[in-house]
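A single protein chain has been removed from this complex, and every other one stays in its place.
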Amino acid sequence: MSKEPESHYSIDKLHFIFALAALALLVIVGGVFMKDYDRKWKDYQKKFRTYEIEVARTTYDAELNELNDDAAYQELLTEIEKAEKDYEANCLGNDALEQEIEDLETQKILKEQDLKYTNAERDAAKFRYENAVGHHVGDPKATKGEYKSFADRAKTLKREVEDLKVALAAKTEIKAKCGKQLTELERKKRRITSERDIVERKLDAIDPNQMDFTNRVAQMVRDLPILDLSTPTTEVKQIVLKDITDDRIIRQVPKVDRCITCHLGIDNPAYKDFPQPYKTHPNLDQYVSNDSAHPMEQYGCTVCHGGRGRATSFQTAVHTPQNEEQKQDWKKKYNWKADHHWEEPMYPLQYTEAGCFKCHSGEYPIKGAETLNLGLQIIERAGCYACHELERYKDWPKPGPDLTHIASKLSKEFAYKWIEDPHFFRKDTWMPAYYNLANNSDLMSMARGQQEIHAMVNYLFAESQDFNLSKMPRKANAENGAELVASLGCYACHQSKPLDGDHDVTNDDLRRQHGPTLTGLGTKTSKEWVYDWLKDPNRYHPETRMPNMRLSDQEAADIAEHLTQDTHKTFVMKSIPGFDEDIINDITMEFLGKQMPKTSAEKKLATMDLDQKLKYSGEKLIGRYGCYSCHNIKGFDNAKPIGIALDEEGSKALHKLDFGYVHVDHTKHGWFDQKLKAPRSFDNHKVKAPGEKLLMPNFRLSAHEREAVVTSILGFVTDVTVKNKIKPRTPENLQLEKGQEIIAQMNCRSCHKIEGEGATVQDTIVDWLKAYQGKTDSEAEKFLTSFSPPDLHGAGKKIDIEWLFNFLHSPDVEVRPWLEARMPTYKFNVGHLNTLVQYFNTLDGEDKFPVNPKPDVSLTDHEYKQAEKLFSLEYLGCNLCHIVGNETPTGTQDTWAPDLTLAKTRLKPEWIIEWIKDPQALVPGTNMPTFFDPSDYENSGAPDILDGDEDEQIRVLRNYLMTLTPDKRKTKVKVEIPASDTNEAGASEATP
Amino acid sequence: MSNHDPNKETLFQKMQKTQVFRAIFRTGGAIDTHKKRVLVTLNNVFLHLHPVRLPKHAVKVKYTWCMGGLSFFVFLVLTITGILLMFYYRPTVEYAYGDVTDLSEQVPLGIMREIHRWAAHLMVITVWLHMFRVFMTGSYKPPREFNWIVGVILLILTMLMSFTGYLLPWDQLAIWAITVGANMAAATPVIGTAGPGASLLAIGDVNFVHGTADAKFAMLGGRFVGEAALIRFYVLHCIGLPFVMMLFMIVHFWRVRKDGGISGPT
Amino acid sequence: MSSNPNNQTTLDQPVERRSFIKWATIGWAAFIGVVGGYASILIRYLFPNVLFEPKQSFRAGKPDEYVIGEVSERFKDLHGVWIVRETDKIYALATVCTHLGCTPTWMPGEAKFKCPCHGSGFYKNGINFEGPAPRPLERYLIGFNDSGEIVIDKTKKFQYEKGEWDDPQSFIAA
Partner (left out) sequence: MIESIKLFINQITAPQISFTAIILLFFFIFPPSEGLYKFHKKIGLHKLWTNAGGKFMMGALFLFFCFGIMDENFRLIVTKADNVPIVGLLFLVVFFLWFALKQGYDNDKRIEEGKGPIEAEDAKEKVLVWPDLVYIELIAIVGCSILLLVWAMGLAAPLEAPANPTVSPNPSKAPWYFLGLQEMLVYFDPWIAGVLFPAIIKLGFMAIPFIDNNPKGAGYYTFNERKMAISIFLFLWLVLWIFLISTGTFLRGPNWNFFGPFEYWDTHKLEALTNINLSELVYMIWLGQALPDNILIREMWGFLLIGAYFVITPALLTVTIFKKVFQRLGPVRYSVFIVLLLLACSLPIKMYLRWAFNIKYLVAIPEFFFNI
């Protein structure tokens, strides 16, 4: 150690410190490299590389085996071997020929070069000559001569070249002929082995075992830190989208998705059984692949799934765990943490379909999105839209029954017990529970709640108007009623008993919950009321969606008798607490105190008797709880819905959701789920006056149902980033959506299959066939189609516009008279009817220009006779299956077909032609026989009619059908339609 | 540099004799004599800021804390990393956020951003501590009053640099911090719309201080923190303020020497 | 600590340095390493992991979309490629003149590519025959993807003068 003059510190010591510091820094700089180099996605890609090799090897082996087993291929191999030998023996070694060819080639090249130069000279001379003539530059004569001589020389040369070429070709021909067989065979082999060769090439490129030593080293070196700047095997893969953007609020920028950097097998079906992140997308038909509806290159990933597209790590991609278990797992595996700084975290797997709603919000249902549809249907059934404004359900009718005549239907006791706990009476009712919930089940609140219910019931009954029930036939047969309920199709919209709790609700189930489940009616109301309701539901409840079944008096009575037999005994035994005037005073004071100063309120209270107090506070309470949102209640005609609008709920900022003191995941879906599960629980541990408490009732949804509803709510977003991808708002699309809306609103899909979905009623028809028609399982299966309401596929193409319009308005035409299920009469207005007719036509592309003239359906006498013949049993025997007026066919009902006398008005003439020609093409699987075999059309028709001209035969048959008149039929189509601007509230505005 | 044969020249020694080496390193190779040690300070452009000799206390870390020097070093780090960041950063509403995201997601050694950001914080701290040390040693006392003022100005500039840089990632943190700051500017007396006397600069009914003509607008180039503000802050951060800072640094360093070197007891 | 504190020093007296040579060497070696590290950081930083430029490979449809004997200009503007189908093969020509990088024009009448800049001419197969172009046009890697579509990858080029046109990746047999 030395210290030097003119220096303070010991240099040795400084050197030592410096050395330590520099070494430390060196290590840290190395660390910087390592940290930067060490990226998870690189590991994934390396791992994927081994999987790729594995998959390629399997394919390769399979191909190889296939080739080995392929006799033709083996034969080809031997042939090639032979040909090779041949070639070697006969074609190789012919040196003289080779020499000759070579010489000729050289000559040709020389000549060609000469020609090229001469041509160039000629062109130049030509230009000089032209210039001399045109611009008077130089001597035209001399230049012309020059040009001529070059041109002549070029001509000669050209001929010489051609001659040489011919000679050369002759020689090569000889050579080629010799090897022709071999080339041919080899080409054949290549064709057979092409698949194997592709895999082989791939293996060569990626499998280190296939490589030589230097290449193996190169594979390692190219991925080393720093050197990986040049050509690394691992790379960030990204999709940059043109039409879908990332939202920068002020501006939109092309979306960048890098998910495929780790999700490497997403578009390759070979990886469907591999672990994440390599796994194939589960639905390649719809997504990701190039020929799907949503190819990856156009849609990316995060537009549907959410998350941060630019991310290249698990954490920054904002993956969201499905449940607690996965969360813990991720924490362990990926050190996952919740990221509250990204407004659109990835949807947890079970809510993925929320993303569909961004673009498909106008559709009913959204095809392929089962969970989302279920959620939307629950929202429709539960009537969420009544309290919470939703653009999609604007102008939908109120979901609950009319209460303006409640006294004629229910007793006060029933009403009390019902409000207290609707699910006790009927466990699957859509009426939600308002009492005994998280924030009002303490003793004080319960006592108060009892008096609140008294007050509301009192108000309802005090305001109930008189309602005369129509007189019911004295005699009624309950058994007959039961059969009617089963056969008419009531079970399309109602159930006879609630579903088992142990199976997850499906979209089909919900269609059958369109109306209330038919239990306990005997306890609830009188059979007279049920009779009156069945005869004309609109009389009691003008806006009801319950259609008129056109029941005869006796039918209605029988059904009423049957339905009211079921009673709810424990419900009857429930006791009702008496009035507690103190509490009623409190409640009344609370509301009075809001309207006037306290002293005047007290004075006012003193002047009121119990009934007045009950009525006053009942009205106020109905206003508070928003009962009027779902029910028509007198005095609340113009009241506003009490909930918040949900149209943008999914894009609400997380911090706007008050989690209170509830311990659930601080995520949007966590909050929504909790809100549905225990709507009032966010009041827990909060000190609140009765008037401040949360009001949302409990619908007692199952976990599965909640999941579906949460999916929908998450989907309720406004998103500008997809505006270029949303279905264009063309008139056609709008018409379709409007039609779909009515179909959903009226539950048409419960009976009919529309756009490939629905016909839920068929299950109950099978039940009916078995229970009442004595059919066995297989028979029921066979008869099912005939006894079910028709599939409406292609209805727009088939059915005459006017007829359809009239039918929908007043469907008492019996197209299929054998059907027991009855198309009911709906209270459609003109707007609705037009929408529906337009819908079916638009769906089949029928309302497009150009308009064609109506086809000529006249027949000459001769044609008429021929047609009659064709129609008869002798030839086609149409009436073997088809009803013609009042003539019914002879066969069993499963073969019966619609009334042909209706064809003239009901069917579009163009359609009939197509239909007769090839029914299977229009409705695959139809019972209608194919008389004219499309594969051998020319010879399919009867040869002795109209000279065997099939087109003519079909035409006259069609025209013949148009002559059949329904004169023998019982009823006619009535045309009496309410105008669209009549006072049916709501209904008219839906269809402007 | 072996010691076996003193007459034998090592390669290093030979290299020192070449014309090229001598052209570059005036002082010559190994600085092994006191004369050379003096010369190296005099001859080197970077070192000539220092005097050749110093009183001993001025060399002691105990006295100086090295904070001034480190502030300058951190400034250099910020300059270099800042320039490198400009390769990947575009100051537009569309790209700013994505480019910053990409620094951590795909740009190799995007750690540059971390270094830049933390160095910015560090610089504020070192400058404060430098000021604290200068105060505690009474180094602002005559004849160094002016250099103290320059120092305060540099401190303000440091914070402004940091403040303008805060907006550039264009995330929530950025725009709201700047919004809070910009609204203070709006409260400037007389020339801010929300400041006292905002209506003083008026002739008749025509008010000359309004939403698009006040202190806040001058800062943001708009009514709120938007595209214009981003480009303004970017230019200030990358060109305007560094330039001013450079000027004041030159003065600061120059005055350190001219005021008699680092302070000390007289 | 000090070896000779009383010794009056002269300016030319060499400084003793034997004892610390070890640490100094280590220190400076490490420091040079650090500087090297910084330089590497700088270099690596210049090469991003992702490019936002248009993709270098693209799909060009099925082989039967191209007429035998014709030059397709379908992808000329978008990707800078002519696709030529001959009787037995299809190949992709770069639309870059090998002289000075202009884009030649395809003249179907004369069946040649003519460069507007300095008059270089190329046959349909890309061989240069007139003007200053020093070598034939380049061809790009061409192949099929899994669904049988032609895929052209512009990152890999094939040059005639290097004999690369015989490479099976430079054309597809049709």
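Letters A, B and C mark the chains as written, and numbering starts fresh at 1 in each.
Simple rule for what comes next: contacts are C-beta pairs under 8 Å (C-beta built on N, C-alpha and C of every residue); 3 or more make two chains touch, one makes a residue touch a chain.
This is a predicted model, so every value here is computed, not measured.
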Q.
Just to verify: which one of B:T79, B:T137 or B:N207 makes contact with the chain not shown?
A. B:T137
Q) Which listed residue, A:K569, A:K640 or A:H655, touches the chain dropped from view? A) A:H655
Q.
Could you pull out which residues of chain B are in touch with the chain that's been left out?
A. 31, 34, 37-38, 40-41, 47, 50-63, 65-66, 69-70, 73-74, 77, 93, 97, 100-101, 104, 111, 113-115, 117-119, 121-122, 124-125, 128-129, 132-133, 135-142, 144-145, 148-149, 152-153, 156, 159, 162-163, 166, 169-177, 179-181, 183-189, 192, 194-199, 224-226, 263-266
**Q.** Contacts of chain A with the absent chain, listed as residue ranges
**A.** 6-9, 11, 14, 17-18, 21-22, 24-25, 28-29, 31-32, 35, 246-250, 341-343, 653, 655, 658, 660
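Just so we're on the same page, only the chains that are shown with their structure count from here on.
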Q.
So with touch defined the way it is at the top, what topology do the chains form here? Options are line, ring, star, complete, other.
A. complete
Q: Tell me, please, which two chains come out on top when C-beta pairs in contact are counted per chain pair.
A: A-C
Q.
How many angstrom lie between the centres of chain A and chain B, each centre taken as the mean Cα position?
A. 58
Q: Starting from the mean Cα coordinates of chain A and chain C, work out the distance between those two points in Å.
A: 46
Q: Would you mind listing the residues of chain A that make contact with two or more other chains?
A: 6, 32-33, 229, 236, 258
Q: Could you list which residues of chain B touch at least two other chains?
A: 34, 102, 106, 108-109
Q: Write out the stretch or stretches of chain B touching chain C in their complex.
A: 1, 3, 32-35, 38, 84, 87-88, 102, 106-109, 112
Q. Within the complex, which stretch of chain A touches chain C?
A. 1-6, 10-12, 15-16, 18-23, 25-26, 29-30, 32-33, 116, 120, 187, 190, 198, 225-226, 229-230, 235-236, 238, 240, 258, 290
Q.
Touching residues of chain B toward chain A in the complex: what are they?
A. 34, 53, 56, 59-60, 92-95, 97-98, 101-102, 104-106, 108-111, 170-172, 226-227
